[in-house]
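Complex shown without one protein chain; remaining protein chains in place.
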Amino acid sequence: MCGVIGVRGASRNTEASILAYLGSYAQQHRGQESAGIVSSNGEQVYEEVGMGRVNDFFTKERLARLPGHLAIGHNRYATTGASEEKNAQPLLIDCMHGRVALAHNGNLVNTEQIRDELVRSGVLFKTTTDTEIILQLMARSCAGDLTSCLTDALKQVEGAYSLIVMSAREMIAVRDPRGFRPLCLGRLPDGGHVFVSETCALDLIEAEYVRDILPGEMVSLRVDGIQSFFPFETQTHRPCLFELIYFSRPDSMVFNHSVYVIRKAFGRQLAREAPVFADVVVPVPDSGVPAALGYSEESGIPFELGLTRNHYVGRTFIEPVQTIRHFGVKVKHNPVRSVFAGKRVVVVDDSIVRGTTSKKLVEMARRAGAREVHMRISSPPPREPCLYGIDTPTREGYIANRFTIEEIRRYIDADSLQYLSYDGMLAIAQSTPQTYCTTCWTGKHPMPIHNLSP
Amino acid sequence: MCGVIGVRGASRNTEASILAYLGSYAQQHRGQESAGIVSSNGEQVYEEVGMGRVNDFFTKERLARLPGHLAIGHNRYATTGASEEKNAQPLLIDCMHGRVALAHNGNLVNTEQIRDELVRSGVLFKTTTDTEIILQLMARSCAGDLTSCLTDALKQVEGAYSLIVMSAREMIAVRDPRGFRPLCLGRLPDGGHVFVSETCALDLIEAEYVRDILPGEMVSLRVDGIQSFFPFETQTHRPCLFELIYFSRPDSMVFNHSVYVIRKAFGRQLAREAPVFADVVVPVPDSGVPAALGYSEESGIPFELGLTRNHYVGRTFIEPVQTIRHFGVKVKHNPVRSVFAGKRVVVVDDSIVRGTTSKKLVEMARRAGAREVHMRISSPPPREPCLYGIDTPTREGYIANRFTIEEIRRYIDADSLQYLSYDGMLAIAQSTPQTYCTTCWTGKHPMPIHNLSP
Amino acid sequence: MCGVIGVRGASRNTEASILAYLGSYAQQHRGQESAGIVSSNGEQVYEEVGMGRVNDFFTKERLARLPGHLAIGHNRYATTGASEEKNAQPLLIDCMHGRVALAHNGNLVNTEQIRDELVRSGVLFKTTTDTEIILQLMARSCAGDLTSCLTDALKQVEGAYSLIVMSAREMIAVRDPRGFRPLCLGRLPDGGHVFVSETCALDLIEAEYVRDILPGEMVSLRVDGIQSFFPFETQTHRPCLFELIYFSRPDSMVFNHSVYVIRKAFGRQLAREAPVFADVVVPVPDSGVPAALGYSEESGIPFELGLTRNHYVGRTFIEPVQTIRHFGVKVKHNPVRSVFAGKRVVVVDDSIVRGTTSKKLVEMARRAGAREVHMRISSPPPREPCLYGIDTPTREGYIANRFTIEEIRRYIDADSLQYLSYDGMLAIAQSTPQTYCTTCWTGKHPMPIHNLSP
Partner (left out) sequence: MCGVIGVRGASRNTEASILAYLGSYAQQHRGQESAGIVSSNGEQVYEEVGMGRVNDFFTKERLARLPGHLAIGHNRYATTGASEEKNAQPLLIDCMHGRVALAHNGNLVNTEQIRDELVRSGVLFKTTTDTEIILQLMARSCAGDLTSCLTDALKQVEGAYSLIVMSAREMIAVRDPRGFRPLCLGRLPDGGHVFVSETCALDLIEAEYVRDILPGEMVSLRVDGIQSFFPFETQTHRPCLFELIYFSRPDSMVFNHSVYVIRKAFGRQLAREAPVFADVVVPVPDSGVPAALGYSEESGIPFELGLTRNHYVGRTFIEPVQTIRHFGVKVKHNPVRSVFAGKRVVVVDDSIVRGTTSKKLVEMARRAGAREVHMRISSPPPREPCLYGIDTPTREGYIANRFTIEEIRRYIDADSLQYLSYDGMLAIAQSTPQTYCTTCWTGKHPMPIHNLSP
């Protein structure tokens, strides 16, 4: 999972890299492993890319080394394994189009075969990223200008990509034909334009939301204006439903939904599907808050912020050797005892992946005096790893692939456990007429998968 | 404002410094400027004190240099001015009682005269802290053992002090006779004892809350057991009401109140005193959440978490030169547009100090589409600087000393503005029979003030 | 200018990366800007490359991430301009030969044309280094195995290269047919082999010097033994004479010369060519010491270490605003007054580039009481920039291109100034029968030059 941003100021005075930095900061929840910005003043291209969070990596000195009114930024999630510095983005290369940088959110599914062919034909690779595959295909294309060569390259790949490409003179945004990952267009106060993954990034830099980049659309910003193309074959749209459930920020608009509003609606639906006699509804902060509010409103059971969240979390903590039980949960959450003492409590979370955190929270609720603890999850249990850019467990990692719901309930020691139904979820999500990628629940892929390795 | 903690493990194996570190981390909201721990194995005394947050300053290496089953910790608020490293605590000195460390929460009001007298009699000072005054008086006392000399010293000072003193063999906790600042006693799983400012620190280290240290009480932990004294003249108790309103964590028990519960009760009372026709109640996170929940419950107006808070705040941000309006507020809060759009909104906060943040939040609400914005504050406007340990503005810094409430309303551009009444606040707070320090509202000091400088 | 090292341990237990680190440290004088090591255990390849000195960049943690019995290391000089992190070496890529790393000392002279052709044929570049050109040519070659493809690539380039290539299974060292830069082979105590730029690196890791890699020779180390090839057309040898005069460490053997001994011989010859009546010979430490000893021995004038050198030099210094005169020289050197007071002094240095340091040293000598100051330089004045890997000034940067020797003498304010003659220098250097690259004095290049930009 990643966040991308592209800024093209209307005038030479626009501090594009600072806006890219702030936008990336607003999208920090989409990836905290690495951060990078490439900027240009229309002639020179500048690059600062490295490991760490946006606001740790970028200092005043670094930003000062990124002049110009064009900039693209990227921040990446800590995926297991290939967490190397050289895989950090944007990736900047030199080719017949001059210096070109690319920031990519998503994952391709036919890269292994392409990479093999390229290597066999004498191409050398510096990274293990999908992004370099796209750039190598683009560099080898004879289709003509940058836009054409990029199109040519993208026609050869399959999978999810919301990407932003920048040369010294041009900025291009593309969303794959199925539209797995979000990408939208905003207007800067100075009249310039900006591409971002989520609208919350527009808010911080005071850009106005214009519209979503459409699935299969390519938008080019040049000195002579803005242009839109649809160079790919049309496909059924498959925006990722997990963006709405878990990944995006609640204050963002994603796929034309207010994330906050749809999460509340999931909570309401959950209350209809899985009611319980209880005294209080408590969310797991911060992700479970909107669904818990929805559950509370629909059920009439009072909402309480009974679990506080510690905001200074940063560094790894040093634990005592004679370990405090459930240390990791304790350092993040602490119960307000008076909310739990003697009460029947509904605890609402957005998902259960491995079940360990839920188990600890149920125990925490009981030790705080809860009489009954009812776990309610505002999405169905996922069972399939995502191939389109979300960092998920393997099939075995999903608790729902190893246990029945009743077994999970016993494992986490809740008095009851219920998930939102798949149909209930879709009914809510399709309030705007839209198809979704639901592979993580159904296992049905919207396209053939070529890659063999995990 | 500061947080203090003292740990005395039951056995030599207790990792007292790690518990002090975790407890200080839980009390991080009480002070982020400096952090320190002094530990002892009953023979040697070890010290690590420096600038920065608890979990930034303390690394694995530093904690490894703090062995032993006794430890006291301190974290301090960034008060204006004397923010020097050498004022960081605990303060460790060598005197006829051997090596003695002291951690102090609170502020004294007759130190200037004492310091002058001490200096004239040939005492040299290394710091400008009240804490050193107490230690100098203690070192010069001929009263006998450590407890007696400490008592002798404290009888000469006036003001607020919740303090923890440690020698290689003994740990002593004292709360001043008026009991301005909280201090309580817990029991460790291994049978040892712990003193903390707030109960949330007990939760993280799995200590059980035993009881509050009483105003005027001195509790000594030695190898031969726990002893309690009341060595001072009795005074009317004056616990600080601001601890309940703003300073303490909602998941703490302070002065026998659940902070979360009393803040909700302030919100309910506010709804009774200052009702309004509106569509939605939105708190300023995180401090306004319990009061907003109380306001919502009492008024029946739905509660929405319409302002999201950014959790990665750390470093200072680099701002664009052509400044984004209200940058500081934007980087902390962002509105969920759908919550505000077309609505009459009650925004609930716990206090207004200078008014600048409120002004920006009202504008943010309006730009997100709010039809009306009604500001409700769950405490009366304070007007007097605190002399007892809270970092407050000068008299002129309080907006309520320069403007009428109607003028403030116009300044922050709200459709209406109402504060909780002083009587309403006291009515709620006195639900447990208790007198409070209310000097910041009334200007009436519970004792004569000797210090002349600010 | 750079230092390279390649280590192939005889057994799986050899800590190749630590040996590469120590060898690079011994070669630190050849480049302090960046440092890097790539290691392999025969299967996986590991990489740590970054900015800074060898012993600053490499920590225990970094070295622990470089397991295996194969390793190559590189350290680079701070050349003006392209001082970017991504140009740091070794350069590691993935191609049809698997993962291949390359460390390069030297500079090519026909890269511009090759790069243009490659870009036009669809190659993308990540760096601006000559090294990437070699790797791209190698990746595209269809010659067969790694050795063959590397040979094929090198046949297309012209210029100076002493390079070490490593795949997971093989290690190859090559020296260009003219042999501009040194490269030699050593044997490890465990029976393994090592390639280094200078023999001083062998000493630190207790490897035994075996022999120089010959100009045009390619040596391959594989599990089945060591092999030597001469795949290129024979050329007249052109080892760089500046290595002997200035660049190499005095305790190294370079081009079959003891650097210390030949520098003393330059000093003796200088005494013969440029005698003077004087009381004392003082070197500019550390580079002028051997020549000064030679001058002293030949002339019979006593040698004194009259200029001390400060050894703690590290960080940039903070200077007073009302600048101390000649601050930079003062912070490095300080005179022993008694050596200079009332004396006629011969100051010996190995070269004068811009003349500013010499000017300051002469003034320093005079203020320390010298009656006369005679400057003697143990090499002739260079006039041409080096294209083969030494960081030199432009033509205009050389003081000898702008002024006569008498003008320089007046500028540095010496009583006399004499350089070693070109013929004198060659006479000494050719004591072993050998041709040299003397382009920096003669301007005559040993090959046609294709690159146009500086």
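Residue numbering begins at 1 within each chain, and the chains themselves are lettered A, B and C in the order written.
Basically, contacts are C-beta pairs under 8 Å (C-beta built on N, C-alpha and C of every residue); 3 or more make two chains touch, one makes a residue touch a chain.
As the structure is a prediction and not an experimental result, all values here were calculated from the model.
Q: Using the touch definition given at the top, which of the shown chains does the missing chain touch?
A: The undisplayed chain, in the complete complex, is in contact with B, C.
Q: Out of C:P320, C:G342, C:P433 or C:P448, which touches the unshown chain?
A: Counting the whole complex, the residue in contact with the absent chain is C:P320.
Q: Of the residues B:A64, B:M96 or B:A427, which one touches the chain left out of the display?
A: B:M96
Q: Touch as defined at the start, partner being the missing chain; which of C:E117, C:D145, C:D286 or C:D423 qualifies?
A: Counting the whole complex, the residue in contact with the absent chain is C:D286.
Q: Out of C:A160, C:C200, C:M375 or C:M447, which residue would touch the omitted chain in the full complex?
A: Reading the full complex, the residue touching the unseen chain is C:C200.
Q: Give the residue, chosen from C:I18, C:I213 or C:A370, that touches the chain omitted from the document.
A: Checking each option in C:I18, C:I213 or C:A370, the one touching the absent chain turns out to be C:I18.
Q: So which bits of chain C touch the chain we can't see?
A: Counting only chain C, the missing chain is touched by 13, 15, 18-19, 21-22, 25-26, 28, 32, 53-56, 58-60, 63, 200, 203-206, 249-251, 253, 258, 260-261, 286, 289-290, 293, 297, 302-306, 308, 310-312, 314-315, 317-322, 324-325, 330-331, 334-339.
Q: Need a quick check: the contact residues on chain B for the chain that isn't drawn.
A: These residues of chain B touch the chain that is not shown: 47, 92-96, 119-120, 122-126, 128, 135-136, 139-142.
Following the convention adopted for this analysis, only the chains that are shown with their structure count from here on.
Q: How many angstrom between the C-alpha centroids of chain C and chain A?
A: Measuring from centre to centre gives 49 Å for this pair.
Q: Starting from the mean Cα coordinates of chain A and chain B, work out the distance between those two points in Å.
A: About 37 Å, centre to centre.
Q: Quick one: chain B and chain C, Cα centre-to-centre, how many Å?
A: 61
Q: Going through chain C residue by residue, note those that touch at least 2 other chains and give them in order.
A: In chain C, nothing touches at least two other chains.
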